[in-house]
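Excluded from the complex is one protein chain; the other protein chains are retained at their positions.
Chains here go by letter, A and B, matching the order in which they are written, and residues are numbered from 1 within each.
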Amino acid sequence: MDSINAKYVSQKISKVRWRPVSSAALQQPEVFATGSWDNEDNKVSVWSVGECGGAGEDAFEGDPQLLCELRHAGDVLDLQFLDQDRIVTASSTGAVTIFRHHHNNQTLSVAQRWDKAHRYPCDNAPCTGVACSSPELVSVGEDGRVVLFRVDQSGILRTIDNADSSTIHAVTFLRTTEVLTVNSIGQLKLWDFRQQGNDPAQILSLTGDRVPLHCVDRHPNQQHIVATGGQDGMLCIWDVRQGSMPFSLMEAHSAEMWEVHFHPSNPDHLFTCSEDGSLLHWETSTGSDAPSFLQGGRNSTIVSRSSAAPAGGNQSLISAWLSGDSTKGRLETTHMLPSQTLSVNSLDVLGQCLVCGTDGEAIYVNSRVPI
Amino acid sequence: MFVARTIAADHKDLIHDVSYDFHGRRMATCSSDQSVKVWDKGEDGQWRCTASWKTHSGSVWRVTWAHPEFGQVLASCSFDRTAAVWEEIVGESNDKQRGLSHWIKRTTLVDSRTSVTDVKFAPKHMGLVLSTCSADGVVRIYEAPDVMNLSQWSLQHEISCKISCSCLSWNPSSSRAHPPMIAVGSDDSVTYCGKVQIYEYNENTRKYAKVETLMTVTDPVHDVAFSPNLGRSFHVLAIATKDVRIFKLVPLRESSSTSVPTKLEVQVMAQFDHHSSQVWRVSWNITSTLLASSGDDGCVRLWKANYMDNWKCTGILRGDGSPVNGAAAHGTVVGAAGTAVSAAAQQPLVGASAGRYFFPHLEAPRPGSRLGLLLPPPALIEQTCDSESGYTQPAPPRRRHFKANTATLPPEHE
């Protein structure tokens, strides 16, 4: 395993995101943004890693350099790149802000802000998640609201009040008009904006213990497959089309799972990070004879427990993730961080580059992820 | 120590008490102008006044917060012989949108015949319990049985101390195994007797009974404070009287039954007369490692015990009497490097940095002193980064690689 750099940045990192690279170019991502939390002055910062992925380089060159930063009111609870120049953040003050990154003079400025997107009758409610599908934005918060915005329009397009009686932790777009939210009573709710009314189109949940779900990510190619991470560190894979129960449950971490990401171009790979200080790289392979030995790190083969038999039909059409039978497919996990750290709050992966931020005020960049 | 921030309180008269809430994000101040102000600390660390209202018809002596398990609740006591309980309500008015909040009076406690000198909430495991003491020598303990309805308080106990009371303190020992204990101090200057009394609740008689009077404290007592219990088997009580005294109260249980009240063995841990005047306040910090005392000499002194239990003064705060520069006074914020931007500080703050121990600033470097070695030669400061540190070794990249464990320091001889 390649050695991984740690950069100490004097702020607890709550979110990291790579700036998207244009799909035409084959280059590795170079720029990422971070948001901090639990500081008296929180910041949104933009960093550059320069060269990534060259052969035989001293990894010291991959040291992130700060390009610019700007003060952020409240903790950064979520951060997404809207496009190459704009970053959206969700704040603990209930505000949703769009920052613009000016490349020429390397500065950040506030382009737009919706101040009280999430609120209680007489207090601010933290906005916990934001998702973008340009030009629309969706935000969710502790007040159980789902809010729809349009970039460049100062008003709010639509609010679903009381979408949830408990806190909504994360949101992601399934299609351009459909979003999926996860909440603190362990439910996934599908919202269709074409429908009027304040009810979800569909509700999925685990039976039994209502374990809060903290993160959700959609499979990049197959929109009906969704992965969620829960408070007990369980990784669940769901098929939104069928059934209201997850397809497989895997014990991933020993504490809350904060983020789950499918690799955008190679969805056989999944990454999760957790409060217990570990970052796992999941790799599924179907039909291969020999296990792929990943160098270094700690290897463990996790048995995946399936709660439902895979739907019949053409095996090749079913994603490897849904094959619950562990003899047919193989699931390998690798710990990506060398030693136990404080909570890993966030991760992002693009191409061969992985970046994550921790409560130990460190950012780790790995530019040679084996995928 | 240094002044990190200045808050313009804007009371129209002297402030008598300031109280932080449990989490340290809200603050209440009360004053002789009969009002109470509530302040909230924003995400940026700035304090903003979110409520200000008239509470009593006399000077308000003390204000205190209840534990947040009971909601946002304040209690105040005043010269007008009453104590009051206030609760912050939400909902109807639009004030919160403008950043203001609404406090309403839930109850007025009018049992005292004289000025109520202190009001304190009991430890939270006892429920929502409030105690007051007044100059008529009675300590009253009230309870609100229904935490959702704070207008119902019942007087549970009246403890007659026989001499006028000035202060009281609950033992914060939060285990339910210890019966509640309260210390009462008196500022009576006429009678000759012990001025600190300790009462404990007896489960059998369902009453508070006196377990100890500190006979060695015969001068008027202005403040008492139990220290938070840190797993110790004994209690520590600080007293503000003509000097600062710290007592150790060791419980001696004669039998294992709870019917016999605890006997306490009283030992003096420390006594300080550095103030050389009446000490009017003592208070422990949250971890009970530091005690602060304030006296009529205009100073606040900080006391600390080392690991051998020897106490000494570790700091003094004293008004320096210089007039405040109005413009600079408000909202001064600490710079990123921790620079103290204090209005009056022209010279480096004494004691703020330990540099003075190593490097006496006013002396010229001389051979044999470290100044020559450790301060980079002035000429180098102008140069660019590379040569700044005066080290030729590059920054050890090792610390960023987790593989190698040895530093890239000059080759060590085996």
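Note that a contact is a pair of C-beta atoms (placed from the backbone, for glycine too) under 8 Å apart; a residue touches a chain by one contact, two chains touch by 3 or more.
Going forward, contacts and distances are computed from a predicted model.
Since a chain is absent, check the UniProt entry for it and pick the matching name: "Phosphatidate cytidylyltransferase", "Nuclear pore complex protein Nup85", "Origin recognition complex subunit 1" or "Checkpoint protein".
The chain we cannot see is, by its UniProt record, "Nuclear pore complex protein Nup85".
So which of A:Asp268, A:Glu332 or A:Asp359 would be touching the chain we can't see?
Final answer for the missing-chain contact: A:Asp359.
Check the options A:Ser133, A:Ser166 or A:Gln202 and report the residue that touches the missing chain.
In the full complex, the listed residue that touches the missing chain is A:Ser166.
Which listed residue (A:Ala125, A:Val260 or A:Val344) would be found touching the missing chain in the intact complex?
A:Ala125
Which candidate, A:Ser139, A:Ser205, A:Thr228 or A:Gln352, sits in contact with the chain we can't see?
From the options A:Ser139, A:Ser205, A:Thr228 or A:Gln352, the contact with the absent chain belongs to A:Ser205.
Name every residue on chain A in touch with the hidden partner chain.
8-12, 37-40, 75, 77, 92, 120-121, 123, 125-126, 128, 142-144, 162, 164-167, 184-187, 203, 205, 208-210, 231, 255-256, 275, 339-343, 359-362
Everything that follows uses one rule, which is that only the chains that are shown with their structure count from here on.
Find the geometric centre of each of chain A and chain B from their Cα atoms only, then give the gap between the two centres in Å, rounded to an integer.
That gives a centre separation of 43 Å.
Taking the complex as given, what residues does chain A use to touch chain B?
Residues in contact with chain B: 3-7, 40-42, 58-60, 63, 73-75, 92-93, 120-123, 338-339.
Taking the complex as given, what residues does chain B use to touch chain A?
43-45, 90-91, 93, 95-97, 101, 397, 400-403
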